[in-house]
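One protein chain omitted, others in place.
Our next item is chain A:
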Amino acid sequence: MRSLLGCALAVLFVGSFVATDARAQSQWPTPPATPTPSEQISGPLTGGTADHTKFEILKQSFATGSDVTQACLSCHTETGKHFMQNIHWTWEYRHPATGQLLGKKHLVNNFCTNARGNEGMCAQCHAGYGWKDEGFDFSDETKIDCLVCHDRTGTYYKTPNSPGSPACSVMFEGKPAMDLSRIAQSVGLPERANCGTCHFNGGGGDNVKHGDLSSALKNPPRTLDVHMGVDGLNFACTACHITNKHLWAGSRYQIEAKDQDGTGLPGQRRDVATCESCHGLAPHQVDSIASFKRNDHASSLACQTCHIPEYARGGVATMTHWDWRTAGKTRNGEGYHEHGYTQGNGEHRYTYKSIKGDFIYAENLVPLYRWFDGQMTYTTIDTKFDVNRQPIAINDFTGHREDGHSRIWPFKAMYTWMPADVGNGTLVYTHLWGEDDSSYWGNYDMGKAIAFGMKKAGLPYSGQYGFVETVSYWPITHMVAPKEEALSCESCHAVGGRLDGLKGLYLPGRDHHAWLDLIGVIAVMGTLAGILGHALIRIVSSFRGQHS
């Protein structure tokens, strides 16, 4: 509920005089940097009640991760059932509003194209063991991978579930052996590095996919992320993405684009990971007209819009363009790769890989700003599209000023030339990973890989593949800068500002009525000219008067 009129007036009158009061000063910059870095702050479970090194069942040598899971489940008896509802296990999401069947199990993306059919490689990031084909048993609790999230030693890793072509499998050779017993005894709440194992490396590399999730967040300074900063609040991911029965808040498929509820009572609101769920609906302390206006802006602007001035910060680049058309070039019959980009932290990135094609990277990017109601619509494998209307939106979103639940959000736009069935006008499941001779990552034959991928999934394929330009949109929500680095008013309230071209709002400083300004300027200039003329005649005639 907004402030009452009188209240607002009082605030406006008195407010700006106390803009620089002592209280505001003491909170600047916020949050204060802590001198000694503490443990990462997680959700409500912080402060454990069990020391896993004392558990008899964990004092054994485990042969496989699955053996550890069985030990976990012997105490955490209900966790298996809970976790099986989790999208990290199902890789499947039925969107309640659009009815679309989503999740990595089904989607085509415009990075490595599709997990479907490539589980041997892609399901490395599945929170389970051994998913390499359609035969995976999703009802087997012992296949849950507890350690990928709960390992606190940093020594746990997973390799692909199937070897793949010899050309690729070399990447995973020579990893040090894991001490599963030690790892099992040191489990704890997930840290950023746990989640980051997969989420920082989506799309085939560090920060490739999201743009706002990179390895720079493992130990970020507060200037990179004010919440996760090791010299600040040091939040783990689960501090915001809070859990209930191993289901956690925050979804990329169904986004709360405009939180109307704000903070809950203690223990309430376990459904969202919005800024408002901690900061409330009026997040700026009202001590001036400007901060009153800032709170008012929260109706139209996602917090992220001002508070994440740039993404792909912290020295790790994100990919903005990917061209599959150039994939498959070989040297002496062998695949190769080229370095061509050195990112902020000094690391080199591949700009060409035979197995993937050409890439373009960028850092410190200004997002794309659009009205967004949280609703994502996907071009899935069964969506027919017009190949002449490119770029094809792999995922598109809706939103408008008038609909009551949209706000202006920052996005990363990702452009990819990717293989498609141009005969049928559909996306394709490409068979990239496998030991057979049809897998693209081995034989570099796209036609064969598509035919195999589509046949394996039992989908129609015209036999005519081509490349279409696609775009996907990634809402930017991490890498929240400290408030002193937030955007200033001028960033948008100016001609050529960040919201240039965004429709559905009147933006002072940006929007002008050309005719009104023309008439106004002519009137003012005309008046000045008239005054000047009048004065001149007076001066001239007064001289004449003196002479006569």
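The rule is simple: a contact is a pair of C-beta atoms (placed from the backbone, for glycine too) under 8 Å apart; a residue touches a chain by one contact, two chains touch by 3 or more; residues count from 1.
The rule is simple: contacts and distances are computed from a predicted model.
A.B. asks: The complex lacks one chain in this depiction; which UniProt name from "Formate hydrogenlyase", "Cytochrome b561", "Amino acid/amide ABC transporter membrane protein 2 (HAAT family)" or "Biuret hydrolase" does that chain carry?
C.D. replies: So, among "Formate hydrogenlyase", "Cytochrome b561", "Amino acid/amide ABC transporter membrane protein 2 (HAAT family)" or "Biuret hydrolase", the name matching the hidden chain's UniProt entry is "Cytochrome b561".
A.B. asks: Among A:76, A:279 or A:401, which one touches the chain that has been omitted from the display?
C.D. replies: A:401
A.B. asks: Contact with the hidden chain only, please: which chain A residues?
C.D. replies: 2, 5, 8-9, 12-13, 16, 19, 288-290, 293, 296, 299, 401-402, 404, 488-490, 493-495, 504-506, 508-513, 516-517, 519-521, 523-524, 527-528, 531, 534-535, 537-538, 541-542, 545
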